[in-house]
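Removed: one protein chain of the complex. Kept in place: all other protein chains.
== chain A ==
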Amino acid sequence: MSSAAPATTEEAPALPWRSRVIGFIAIGEIGVIAALLLLVAFFYFMQPAFLSERNLRAILNVVSFVGIIAIGQTMLLVAGEFDLSVGSVAGLSAVVAAKLMTAAAWPVAFAIVGGVGVGALVGLVNGLIVVKLRIPAFIQTLGMLFIGQGLIQLVTDGYPVYPLPPEIGVIGTTNLAFGLGWSFAFFIVAAVLADFVLRRTVLGRNMYATGGNQEVARLVGINTSLYKIGAFVTVGALAAIAGMFVMADLGSGGTSIGSGWELTVIAGVVVGGVSLFGGAGTIAGGVVGILMLKVVQSGLVVIGVNSNWQQIAVGVIMVLAVGLDILRRRYFTVGAGARGGKKKPKSS
């Protein structure tokens, strides 16, 4: 009963079964989940080693890093903005935290809080500039991507920060279950929490309203600036956390942590049905989308496809997924009418 997600027509007992089936298919996540299962089955059929413990663990581990950021990115997209600087922020926070715990000799816990603070601060700057100065998010966060990369070099002089205190190694190597560690646990908890916030809380509902039509949201008394800035800060902090988990995993503050993630994250959540135009999508969808991208990448490796084809596959899947999503929406929510392809009315 995701009353916040658009176009759900569940829980209407009076409707005949046909409408119920239609309603079920119209639920955002069903399409991606089905596609994911099909892909898994396909790769398993091609090469049973795909579902080996080792490979599964590898996929889930990678997904946990990018997935943490995808949670924030989904929230931000729902609120009607997006952030291209997440990869840089992840890297920057990681090296800052690494420097704090080595060169500055801070206690590990403080250094980690410092790293998260850097991410949140960058998010705050992004948010303030986008909301208050009305610089488009695309420009502001693209700029921040470069700024972040520059800062990483400044902080590290281009050398990985190494060695890190032993506590970091413990965080990186703890095996909670099935060979998965703290990053995966954090990812799952954060995803469940964020999904709940968007689906069930007033805050979540107000985010959908803000992303759907900012002026309408303002007129009903929602502080849209606050919501947008808050979402930027959340993405920044989550990117920082992801960056530090990678650092723990690697055992060093590498300068290339996070590079290229921004596009993976956006491609993934878009595959999962999160709208680039704001106001539509769920955390569950976004997370499943990321999982699907990673399954494809890994699956192609496992069945022995040339690595160049992986990139191509990711691109094709993203466009395909969005295309199918648009078709599905048009068919199931507009009844094959012509309104589906309509341009979004401009807000503000």
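Keep this in mind: a contact is a pair of C-beta atoms (placed from the backbone, for glycine too) under 8 Å apart; a residue touches a chain by one contact, two chains touch by 3 or more; residues count from 1.
The working rule: contacts and distances are computed from a predicted model.
Q: Just go with whichever of "Sugar ABC transporter ATP-binding protein", "NADH-quinone oxidoreductase subunit H", "Aerobic carbon-monoxide dehydrogenase large subunit" or "Hydrogenase small subunit" UniProt uses as the name of the absent chain.
A: Result for the unshown chain: "Sugar ABC transporter ATP-binding protein".
Q: Quick one: say which of A:67, A:123 or A:211 touches the chain that got left out.
A: Touching the chain that is not displayed is residue A:211.
Q: Please identify which residue in A:164, A:280, A:302 or A:317 touches the non-displayed chain.
A: Final answer for the missing-chain contact: A:280.
Q: Tell me which stretches of chain A touch the chain missing from the display.
A: Touch set of chain A with respect to the missing chain: 1, 3-4, 6-12, 15, 18-19, 22, 200-203, 205-206, 208-209, 211-213, 215-223, 275, 278-280, 332-339, 345-346.
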